[in-house]
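As structure tokens, the structure follows; a few thoughts come after it.
Of the protein chains in this complex, all but one are displayed in their positions.
Chain lettering (A, B and C) follows the sequence in which the chains are written, and residue indices restart at 1 in each chain.
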Amino acid sequence: MKYIAEIGEHEYLIDVAEPEGSIFRVTMDGVTWEVDYLRISDRCYSLLVDGTSYEVDIIKSVSPYTVGVRGEVHDVELLTEREKRRKAITGQVAAGREGRQVIAAPMPSKVVRLLVGVGDQVNAGDGVIVVEAMKMENELRSAGPGTVREIKVKEGEAVGGGHLLVVIE
Amino acid sequence: MKYIAEIGEHEYLIDVAEPEGSIFRVTMDGVTWEVDYLRISDRCYSLLVDGTSYEVDIIKSVSPYTVGVRGEVHDVELLTEREKRRKAITGQVAAGREGRQVIAAPMPSKVVRLLVGVGDQVNAGDGVIVVEAMKMENELRSAGPGTVREIKVKEGEAVGGGHLLVVIE
Amino acid sequence: MFRKILIANRGEIALRVIRACREMGIGTVAIYSDADRSALYVRKADEAYHVGPSPSAESYLRVDRILDVARQSEAEAIHPGYGFLAENPTFAEACEQAGLVFIGPSSETLSLCGSKTASRRLAKQVGVPTVPGTDQNLRDEEILQRAQEIGFPLLIKAAAGGGGKGMRIVGEEVELQSAIRAARSEGLSSFGDDAIFVEKYLTRPRHIEMQILADAAGNTVYLGERECSLQRRHQKVVEEAPSPFMTPDLRRQMGEAAVALAKGCRYQNAGTAEFLVDADRNFYFLEINARLQVEHPVTELTTGIDLVKSQIRIAGGESLGFRQEEIQRRGHAIECRIYAEDPTNRFAPFPGKITLYRPPGAPGIRDDSGVYEGFEVPMYYDPLISKLVAWGKDRPEALSRMRQALQDYLIAGIKTTVSFLCEVMSDPRFVAGDMDTTFIDTFLQQEDRGEPRHRDVAVVAAAIHAYLTERERKPAATPVSGGVAGSEWRLAARQQGLRRGW
Partner (left out) sequence: MFRKILIANRGEIALRVIRACREMGIGTVAIYSDADRSALYVRKADEAYHVGPSPSAESYLRVDRILDVARQSEAEAIHPGYGFLAENPTFAEACEQAGLVFIGPSSETLSLCGSKTASRRLAKQVGVPTVPGTDQNLRDEEILQRAQEIGFPLLIKAAAGGGGKGMRIVGEEVELQSAIRAARSEGLSSFGDDAIFVEKYLTRPRHIEMQILADAAGNTVYLGERECSLQRRHQKVVEEAPSPFMTPDLRRQMGEAAVALAKGCRYQNAGTAEFLVDADRNFYFLEINARLQVEHPVTELTTGIDLVKSQIRIAGGESLGFRQEEIQRRGHAIECRIYAEDPTNRFAPFPGKITLYRPPGAPGIRDDSGVYEGFEVPMYYDPLISKLVAWGKDRPEALSRMRQALQDYLIAGIKTTVSFLCEVMSDPRFVAGDMDTTFIDTFLQQEDRGEPRHRDVAVVAAAIHAYLTERERKPAATPVSGGVAGSEWRLAARQQGLRRGW
């Protein structure tokens, strides 16, 4: 199975061969790693690589994967070649639609104040909406210029994490 | 849903009504318990009964259930009426076959010595087979008199927990 | 002793009090809001009662409902924890009137400690220094005169000010006139009030506090200090005992000051006197926290005294049972507060469901946590989810244990401050014990946080996981081995087959 891995600004070509028993051979940019693996639970692995022992936790189990290893946390985007092509196209489309922005609640919270109305012009950095969680207010800002197209919530409303709040185009 | 519960020498008639929201009404020998329940995980519940809080762990999830509550561990056999009838019949059959005994490995272990051969007569308390685990030998004995019908293992063999060792009739 | 105690709080501190009660054989009554039905402390209490919807104002701050539950459950005393109603004189009084013992100081003492003016007056009476200055409105001439007495640098503050507005630091006398004008004008434009006052400006002070215990007979002792200089938004993030800055002499002085303050307000139960300490080891009293502190475990680990059980015993009328000179401190303890906050997004709160939870455990490690795997951290309350505490025979040992414990602490599903605390624990200034209240802000401005070392392994692991996940989706394919599940015999056989013999 071939993947393109993106981590920070780094990109790797990955080839995972069918495992033999407990041994995976993973080729990464031409270098082959021989990994003795053991699945401890759904989300935890014990990996032995040339004797070096790694306990690895898959903190987020869909791409971009979040991987914990020896106290470090890494976000790893893994794409098949087809997904990579699709992403490139989508990226172009998104770029073409210039600044369509969806502002979502970063965590479960309560809408404290709407700072804009439908039709308002906003610039990059302008405050759009204020949400509150754990007694802290959090002002969500526009990443770029645009016009407020939709407001999906009311003041005082409680929303879950990821809930759509405002659409700006 | 109606059950017959057996715990130690005690037997109870149980009726579990369909829950309303988080409230279960469970009738036990005519007395109705109102239980505010919350499932914490597959095997763990928080129960509030008239304000008293119980954290309950279902240690074994098939009947007889093993239930942990406030440091106590209880084995609870739960049968529907049909299962109860079936068990009564099976029990009679088993009793009718008088002393058919299956000796199984109580835990993963190694067979150290066979103390009997096929066709041997044994009495209650006679040693039948010696198994070893964690450097301790464990002699398994016959619960009643009979003749050794089958020996399913060899000396030196490693067996899993529950593995059939010897059949005595 | 009490037969039953109601805990008027939630989260880790409710659990902490429950544990103390269980050890003492005292029954526990928990209260919970809608959001906390699934909380760990509700399961661990002997009894638990619902007191209202999720917002605190409708549940944990509802004195009437809490007293109803106390009556209904026949509790004899109420432990308020910290926060919520812990320092509320009205609540303490309501308990007293309902015939319940409030585990804390009297309502009169709470009132005094809650008033900045009364506290300063108390300090003056018992001869404990406060930050020199005045909170009264002053005329320009008065300010010029007071500035001479206080000395420079000093602070000009708008009386109605806040959040840094209407505040001017004055380094030398020549700057004074213009600073007065600026502060008055900013006060007027921002708050509609040009009243100002002066206060001594402490350059990079340390925040050090002193724990005291006082019984009903007036026996009052200090248990040593806690260094709490590491703060963000006036919220403590790391505390330790003893302070690396402390000297035996200063400890005695500050301890005796704390005892004098406590005696001066007829303090009963556990309390903490907070001080600022400048680079010359002058200390200035700030206020008394008239309750159990969040960071009480570092004192427990160094003195061996259980503060919660002491609180309950004192409230039950028992005497302290030990004298000042019998208190022995040993070793060093550090506490890291684990908050549900996103360090990569200006520490925005991050409630949500904990999908993986693996707390550390090792010699010297204590984790006062209120959460578990599967728990939904509510958005309504303080983001503190756990207090990780490490004890060592000295500061380096405590630090090395804390570093390992933080590295082992796995919390997924929400963002937490674990990785941020990991970095703080390795900061050279922190390791040297060189900190003050500006430490965290300075630390956060540093860009260089070191290169990750295990990026490659993370990529390989992600690839293996993706491969296996894909295979599971197509169950027709050859089964993939390597799971823990299944008989160990098979595992052994497989591995033997794979390895070349020795």
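Here is the rule we go by: a contact is a pair of C-beta atoms (placed from the backbone, for glycine too) under 8 Å apart; a residue touches a chain by one contact, two chains touch by 3 or more.
From a predicted model like this one, the values you see are computed outputs, not experimental measurements.
Of the candidate positions C:Gly114, C:Gly316, C:Gly331 or C:Pro452, contact with the hidden chain is made by C:Gly331. Of the candidate positions C:Gly171, C:Gly361 or C:Gly433, contact with the unshown chain belongs to C:Gly361. Contact with the undisplayed chain is limited, among C:Ile305, C:Ala340, C:Ile414 or C:Ile440, to C:Ile305.
Within the complete assembly, residues 16, 19, 22-25, 34-35, 37-38, 50, 52-54, 65, 297, 300, 304-306, 328, 330-331, 353, 359, 361-363, 366-369, 374-376, 378, 393, 397, 400-401, 404, 484-485, 488, 491-492, 495-496, 499, 502 of subunit C touch the chain that is not shown.
Counting the whole complex, the residues of subunit B in touch with the unshown chain are 1, 3, 5, 7-8, 10, 12, 14, 16, 18-24, 26, 28, 33, 35, 37-41, 43, 45, 47, 49, 54, 56-61, 63, 65-74, 76, 78, 106-110, 133-136, 138, 158, 161. Interface with the hidden chain, as seen from subunit A, comprises residues 22, 38, 40-41, 46, 48, 51-53, 55, 108, 158, 160.
Methods note: only the chains that are shown with their structure count from here on.
Rounded to whole angstrom, the centroid-to-centroid distance between subunit B and subunit C, based on C-alpha atoms, equals 48 Å. Residue positions of subunit B in touch with at least two other chains are not found. Multi-chain contact residues of subunit C (touching two or more other chains): none found.
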